[in-house]
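Only a single protein chain was left out; the remaining protein chains are all shown in position.
By written order: A and B. Residues from 1 in each chain.
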Amino acid sequence: MLIDEKGIRTDGRKWNELRPIKMEVGVLKNADGSCYIEFGKNKIMVAVYGPKEVHPRHMALSDRCLLRCRYHMSPFSTTTRKNPAPSRREIEISKVLREALEPSLILEDYPRTAIDVFVEILQSDGGSRCAGITAASVALADAGINMRDLVSAVAVGKVDGKIVLDLNDVEDKEGEADMPVAIMPNLNRVTLFQFEGILTKEEFEKAYELALKSVKKIYKIQREALYEKYFEGEVKVE
Amino acid sequence: MSMVKRSAIVDKLRRKRMLELLAEGKRIDGRGPLDYRKLEVEIGAIEKAEGSALVTLGNTKVVAGVKVKVEEPFPDTPDKGILIVNAEVLPVASAYAEPGPPDENAIELSRVTDRGVRASGMVDLSKLVIVEGKWVYSIFVDVSVLNTDGNLFDATSYAVVSALLNAKIPKYVFEDGEVKETGEVMPLPISNVPISVTMASIEDKLVVDPNGEEEGVMDARLTLVVDEEGRLCAGQKGGSGSLRPEKLMEAVEIAINKSKEIRKVIEEAVKVGKA
Partner (left out) sequence: MVKRKYVVPGDLIVEGDLRASTNTFKTGNRIYSLRVGLAEIGNGSVRVIPLSGTYIPRVGDVVVGEVIDISAFAWQLDINSCFYGYLTAQSVFGRGYSPSKYNLSNKFKIGDLLLAKIQSFDRTRDPMLSISGPGLGPIERGVVIKVNAMKVPRLIGKKGSMIRLIESATKCKVILGQNGVIVVSGEPDGVSKAIEIIRLVESKAHLAELNRMVKELIDSWGVRDADR
């Protein structure tokens, strides 16, 4: 039983409620851009280095910047110790994360250089890739990379036969479906979509619409975090 | 996928040509947007494997083989057998595929294929237990990509699914404190058949079963896996572009329809293979 008879989830949320989210921009002094995010029990640090010279040299692209992403879980981030070597899951997530961020960046503006995005999961909960993308996009803005839009991400899924927003750890593991989605909110374009589980077409549509709607709330938090650092939060975010 | 040599100028010209053709509902190889290339499934191609299938989709060619071992179950699932799907792009597959450990593309290919098989519940793993918590069947499906010309995701998935449908695995029993081979064989406990449908999005125009040239210029790849009841069971966007939100629901519609057609081809091939 992950949802009780009153429709309340294990952590006290309703079906369409997000977990508490906290973001802080510019927390790492050495990085060109950085962002720390707490998303439910997720604690994630993102650092952006670049644009910078490419090593090894032969990897440089003559017409645009080389974007590299690494999603990595700290050994202590999970209940049982996680082997620090990158797993196949982490390699796949690193790839989809890069592909989720790339559409927002104008990489052609920085030929022959590289941008590295490091997403370090210090403590993991459900939805760490979405929280990671959300923080990484803000860290890229902090690094002052030319970008057309921010990228905001959230997962939806099915738990105890019901479509729910923002799956936590248990819901992620024991739920019937999980669908992480990332969009560029102003341009209204999908940059990440993954799905696992069983959904009818109608359920799929309902879940997807929920993701598209809810991601705007994440976007608002991203803007507030950037305003807080750059404009001392003194200007109201519309 | 980095399986084709890329040239910025050639890609730009090719993309322009493709968009001109797509405006008229045509593709560079003469297909319509929703046409698959010729799909051939040869069952039991590798006799030493417990199950196998050679899939040819246009010029893309992959072979999958099933092997079985008896092992200890994973500690968190003592009451379930083990299923492992692994795909590799061999150096024979293209001039630009390199030997070595699987790169991120091959890992994504393996994991998305695995996701469809696993989420659909295709193999009932609870029936692959010999002694709970001690001995279970471990089913390995390894896929070798032999030639690449786009849409490795569907070709790999069809090969895996066909090989699993075709597999006859040795039967083991637990007797006198040890696991023994009985000499008999049994089919795998199959409870669903997932069908993968992959599309390329080029400036928000969807085409199914993209070939290598189309993948070279696409904005995004979209794979959706549909089960026997027409439900969705796995999905993945790949590629460094984006797509309009409503395109995903259009893709779902296409996937549900196309999966019926592909399902027939695979079922037919398996039937012929068994006869």
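The rule we apply is simple: contacts are C-beta pairs under 8 Å (C-beta built on N, C-alpha and C of every residue); 3 or more make two chains touch, one makes a residue touch a chain.
These numbers were taken from a predicted model, which means no experiment stands behind them.
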(message) Among the chains you can see, which ones touch the chain that has been omitted?
(response) A
(request) Can you work out which residue in A:E38, A:D142 or A:E171 touches the chain that's missing from view? (result) A:D142
(message) For chain A, which positions touch the chain that isn't shown here?
(response) 32-33, 50-53, 62-63, 104, 106, 109-113, 141-150, 184-187, 223, 226-227, 230-231, 235
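Keep in mind that, in the parts below, only the chains that are shown with their structure count from here on.
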(request) Going by the contact rule at the top, pick out the chain B residues touching chain A in the complex. (result) 8, 104-105, 107-108, 110-111, 115, 118-121, 222, 224, 227, 230-245, 247-249, 252-253, 256
(request) Show which residues of chain A lie in contact with chain B when the two form their complex. (result) 63, 88-89, 91-92, 94-96, 98-99, 102-103, 179, 183-184, 187-201, 204-205, 208, 212
